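One chain of protein is taken out of this complex; the other chains stay put.
And now, chain A:
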Amino acid sequence: MVMTISTAPQFAPLSRAAMAARVAADIPEGWYVNLGIGMPTLVADCVPADREVVFHSENGLLGMGPVATPENLDPWIVNAGKQNVTLRSGASLFHHADSFAIIRGGHLDLCLLGAYEVAETGDVANWATSETEAAPAVGGAMDLAVGARRLWVMMEHTTRDGSPKLVERCSYPLTAQRAVKRIYTNLAVIEVTDQGFVVSEITAGLSFDDLQARTGAKLHRGAGLKQD
C-alpha cells in the first residue's frame, strides 16, 4: 500500500495493460518509435494493425512486428530484448552504426523508456540503482534518451514500498539530463515542462492532492485537468 494513507483508496491504479493502451492511444500513424525493454514493449500490441506505426529495435531493424509464435519463429530475428520477433511487410534490416544513427540523428519520433526515477527537470535515471553498483548494464538507454525527438517514460508512480519515483532530483545515476517530455504512470499522465511537472490526467477516483502526496516534487495543474 502506498505511503501513510489512513483510509482505503477509492481508486483503481491502471494495470500494466491499461497503461500500455493509454500510451498507444497517443501514438499517431506514421511515427517511427523505439520501445524500451520491459513494460514499454507492451505498447506495440496496443497499436491497431491498420494504424501504420513503425517500430525500431536498436539491434538493427525497422518494422518490427509481434513476438514470434512457434509457427512463424525465425531464430535469426531478435529484438533488443533478445526475444524472437516477426517482421512486418516493409521491414528493413541494418547494422548497429546505422541503427544508432537513426537514434542519435534524431530520426525517431518517439522513444518510450521505463525508469527508476524522473526529476521535474526532465532528468531520467533508468540504468543503475546506485553509484556503487558493480557492473550496471547501460545498453542503448543513454543513446535513446538523448537522440529521439521525444522521450516519454512509462512507469509505476511509486516504488513497491511507496517511495515516489517522480522527484525533484534523481538519487540514482542519470541516464540523461533534461530529456523526458512526458510521463505515463499507473496514476496519471504528466508533462515535463520548464515549469516542472504539469498533470494532464489523473486516474478516476484519485484527487490532485492524493496524487501530490504520492509525488516527490511539486505538481502543477494542467489546463484540461478534470479532477479537483
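One rule holds for everything that comes next: a contact is a pair of C-beta atoms (placed from the backbone, for glycine too) under 8 Å apart; a residue touches a chain by one contact, two chains touch by 3 or more; residues count from 1.
Following the convention adopted for this analysis, contacts and distances are computed from a predicted model.
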For the chain omitted from this view, which of "Sigma-70 family RNA polymerase sigma factor", "AIM24 family protein", "Carbohydrate ABC transporter membrane protein 1 (CUT1 family)" or "3-oxoacid CoA-transferase subunit A" is its UniProt protein name? "3-oxoacid CoA-transferase subunit A"
Sites on chain A contacted by the missing partner chain, in the whole complex: 57-61, 74-79, 81-84, 93-97, 99-100, 103-104, 131, 134-143, 146-147, 173-177
